[in-house]
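With one protein chain held back, the other chains of the complex are shown just where they sit.
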Amino acid sequence: MKVGLIGFGKTGKAVASVIMQNKEFCLEWVLRQKIALDKRNVSEFLGISSNEPGLIYSLETISIEELLEIHPVDIIIDFSSNTGIYSYGKIASAKNIKIISAISHYQTEEINFLKELSETNVVFWSPNITLGVNYLLFAAKFLKKIAPWVDIEIIEEHFKGKDGVSGTAIKIAEALDLNKSSINSVRAGGIVGKHELIFGFPYQTVRLIHESISREAFGNGVMFVAQNLTGKRNGLYNFEDILLPYFNN
Amino acid sequence: MKVGLIGFGKTGKAVASVIMQNKEFCLEWVLRQKIALDKRNVSEFLGISSNEPGLIYSLETISIEELLEIHPVDIIIDFSSNTGIYSYGKIASAKNIKIISAISHYQTEEINFLKELSETNVVFWSPNITLGVNYLLFAAKFLKKIAPWVDIEIIEEHFKGKDGVSGTAIKIAEALDLNKSSINSVRAGGIVGKHELIFGFPYQTVRLIHESISREAFGNGVMFVAQNLTGKRNGLYNFEDILLPYFNN
Amino acid sequence: MKVGLIGFGKTGKAVASVIMQNKEFCLEWVLRQKIALDKRNVSEFLGISSNEPGLIYSLETISIEELLEIHPVDIIIDFSSNTGIYSYGKIASAKNIKIISAISHYQTEEINFLKELSETNVVFWSPNITLGVNYLLFAAKFLKKIAPWVDIEIIEEHFKGKDGVSGTAIKIAEALDLNKSSINSVRAGGIVGKHELIFGFPYQTVRLIHESISREAFGNGVMFVAQNLTGKRNGLYNFEDILLPYFNN
Partner (left out) sequence: MKVGLIGFGKTGKAVASVIMQNKEFCLEWVLRQKIALDKRNVSEFLGISSNEPGLIYSLETISIEELLEIHPVDIIIDFSSNTGIYSYGKIASAKNIKIISAISHYQTEEINFLKELSETNVVFWSPNITLGVNYLLFAAKFLKKIAPWVDIEIIEEHFKGKDGVSGTAIKIAEALDLNKSSINSVRAGGIVGKHELIFGFPYQTVRLIHESISREAFGNGVMFVAQNLTGKRNGLYNFEDILLPYFNN
């Protein structure tokens, strides 16, 4: 599967590295705003040995139309910003290139645009695209269905500098109808990222814990999603849509 | 719902205590082998204030037929031994009294007998009847379906005296197609019972943990099952059959 | 060693049970306010087989002077209330009967009284008398000395009904010069009591965790203290004074 990647920040780089090391996928190009690394090769830049083209382009020197002409792809993966979708959305849908967006925060406007695009294309969006966090969310919602009266508390732990409450923890709390006060935020050096859900039953507890050790986890989430979009009809998908069919097998 | 309890060992006592404190259920009687506590009242014996009859009978002084004549029930809950089923199975099915068996180990012979009984009755069997452990098993099987290549390890921790590997851990390992060598057994004072499943993905881990603090957890599992058997057709059910419908809602 | 116990609430009962099962100590009597169980035997009341006298007395029917006349003891253990000390303190010190007080909250007045008593007697006071919690506190203070710049966070988890922040967690925070905002309180069914201290270093973390499964843990703490007060000079001791000598061996 030929892949184009939009965005090359810290997470974009980690995702590019995972794609390049996965034999099922071929990284055709990376597209970013900045001109700094123009025409350099991702594998050489990241120090990975690979034969995949993986050239870095800048929107200042090439348009998305030209790029897709020279290097056609099957999927566009978006780790840029919430406005990135406007630069490639229409042409991708016109050419039936699947879209996987991993943007953290979209406004209603962008979500509506995704819906529009999904009428004629396979479009996927997840604000946190790791398999582990999405599984946690899924399993937690299921447990709450079984035992709606259970006490639920969330502990999220991150490195000292992280500002505010973890966005993922907030999303989990919302999905479980919890008050924000159920989230306990711990900040201390030496922690990458940990989310723990505690379910308190009479005489027993269940804990669901997810820990990340690096941003490469997002890359694996993208690969998982891409594989699971194969054969899907046009429409807007989220991670739950991808997990659900496994349940019915 | 009127309940009769077969077996009054440590776990039977804890289960009786939970049933007596649950207003949806009324403990009509306890039936056991030993004659020691004959005709004593469960609530008085356990020091619980309750108006439920809850008399303790012995098979040495009453037959199951007589007992059901004097104190009819809707459900029989079995925490006795693997041969207990032969004393009450046929008459329970004849009278359409649901059976919830929480016996840890059945031979093929007993399982076949359960199947026979279930042709004309609602029969449930689970070797570990806590909600938490069964949820863990269910959620773990689902995660393995999603990611069959994931590394899975089990840590089970119990009090120092516990002999051998935890039966629950063995059942989890079997359900996940794991080698017994994936089970790590920790024995130390001050631990009641803990099962931890570690799922190792590249760059991330998921942990599912269950901890019990007392045998009363079995009582809550029984109540949960009894509530969920309401309206079920005749047949043999296990805990997975009870959890699955929550998924499709 | 002959022991007298003051106070027979939930914790007092658990402590009495531990003392009775320890062969080094002999429970001579329990003294309490209420007359309800007067002259009953602790072993019979708690269902423990023991030959120790262990009679329950009430302050309404006997004075502490008479009691010590009939049943002399080597140590008085106090799990009553913060005013209990006034009923037995002076006579205990006069008779050189060691005092172990496990009262959670003393006012300055009582602490001054303890100091006064300790001039002519061995007096020990600890607001939380479990070995585990005191070890945690000790080890944590030591780690903070080594690395004063480390990030420290506390997570305390207890059963749903527990009001307010755990007193033990507050004491730990004070001992480590932490702001109260460093304490994260989790309340959920099925948790007895857990205190977790997280030390965040660059690139690594250390966690110190204590978990209780029942009040009997206090009994073991009392036994440990009593053994370690042997041969001590008159003075007021706390748990740190008891632990420190182990360090220098």
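Think of it as A, B and C in the order they're written, each chain with its own count starting at 1.
Quick note on the criterion: a contact is a pair of C-beta atoms (placed from the backbone, for glycine too) under 8 Å apart; a residue touches a chain by one contact, two chains touch by 3 or more.
Computed from a prediction, not measured in an experiment: that's the story for all the values here.
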item	value
Full-complex contact with the absent chain, from B:S43, B:T205 or B:N228	B:T205
Given B:G9, B:P53, B:P127 or B:G190, the one touching the chain that is not displayed	B:G190
Touch with the omitted chain, as defined above, among C:S63, C:N96, C:Q204 or C:N238	C:Q204
Absent-chain interface as seen on chain B, which is shown	150-153, 155, 157, 159-160, 184-191, 198-205
Chain not shown, touching residues in chain A	190-192, 211-213, 217
Residues of chain C in contact with the chain not shown	130-132, 135-136, 139, 142-143, 145-147, 201-217, 220, 224, 243, 246-247, 249
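Just so it is clear, only the chains that are shown with their structure count from here on.
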item	value
Chain nearest the global centroid, as defined over all protein CA atoms shown	B
Between chain A and chain C, centroid-to-centroid distance (C-alpha), Å	52
Multi-partner residues of chain B (each touching 2 or more other chains)	211-213, 217
